[in-house]
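A single protein chain has been omitted; all remaining protein chains appear in their positions.
Order of writing sets the chain letters: A, B and C. Residues in each chain are counted from 1.
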Amino acid sequence: MTGYRAEKDQLLRRLRRVEGQIRGLQRMVDTDTYCIDTLTQVSAATKALQSVALQLLDSHLAHCVHDAIAGGGTEADLKVAEATQAIARLMRT
Amino acid sequence: MTGYRAEKDQLLRRLRRVEGQIRGLQRMVDTDTYCIDTLTQVSAATKALQSVALQLLDSHLAHCVHDAIAGGGTEADLKVAEATQAIARLMRT
Amino acid sequence: MTGYRAEKDQLLRRLRRVEGQIRGLQRMVDTDTYCIDTLTQVSAATKALQSVALQLLDSHLAHCVHDAIAGGGTEADLKVAEATQAIARLMRT
Partner (left out) sequence: MTGYRAEKDQLLRRLRRVEGQIRGLQRMVDTDTYCIDTLTQVSAATKALQSVALQLLDSHLAHCVHDAIAGGGTEADLKVAEATQAIARLMRT
């Protein structure tokens, strides 16, 4: 059902680290940290989130899209179109 | 010292909402949510983080950079160079 | 060999339009157009280039990656890894 089954623990660790970065940002804002330093931390958290996205996408292509294509039929085309739309959403953020 | 003083509560609310999105993502991964739905949520959290960045940047320009320029001297040039570098980091993520 | 064979004419039309946008930008700079208006045109050209990227990626997945998977073997894994790396490069720009 999901492509990331084998990487679940790693993904959860990464997401917990992002959660820590977001909480760190709240502390920075709460203690009046200089705007530019806060922005640097926002960039770091955004980069970490995008790495999670890339890992999800990679495992999705390697498993879900892969299996749909190997299985043949029209399912494969739907999966490719769906993946392209997800990539478009990621590129626009 | 910080440009976002007047918007601190709003920024903290936004960051708590992003934290909620990141925790939501952990639940999604933990319950084996379909990759594409998880990716859609990653895009939403990234977009929310970038809105926080834009608000920080806007208040930084309107206050810190503004005051440095209004105060005159070389401080103004340093502030503009620093802001451009922060924008470059945001555009590259 | 290429996934975009059937869409070659459309891709070339799009790229010629981007070339026109870049030449338009040169005229804007040459005639001292206001910075913000020039920046708006840079955003438009960047968006157009990213649409070209998405079309190339979509046809690459639908043809090259598809055929490698349907053909079986280790070629499929290489193609997926290569596609993920290309997506990572696009997301970082």
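In the analysis below, contacts are C-beta pairs under 8 Å (C-beta built on N, C-alpha and C of every residue); 3 or more make two chains touch, one makes a residue touch a chain.
Because the structure is predicted, anything quoted here is derived from the model rather than measured.
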| item | value |
| --- | --- |
| Touching residues (missing chain, whole complex) on chain C | 1-5, 8, 11-12, 15-16, 18-19, 22-23, 25-26, 29-30, 32-36, 38-40, 42-43, 45-47, 49-50, 52-53, 56-57, 59-60, 64, 82-83, 86, 89-90, 92-93 |
| Chain not shown, touching residues in chain B | 50, 53-54, 57-58, 61-62, 65-66, 69-70, 72, 76-77, 80-81, 83-84, 87-88, 90-91 |
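As a working rule, only the chains that are shown with their structure count from here on.
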| item | value |
| --- | --- |
| Whole-Å gap between the CA centroids of chain A and chain B | 18 |
| Chain B-chain C separation of Cα centroids, rounded to whole Å | 28 |
| Separation of mean Cα positions, chain C and chain A [Å, integer] | 21 |
| Residues of chain A engaged with two or more neighbouring chains | 50, 53, 57, 83, 90 |
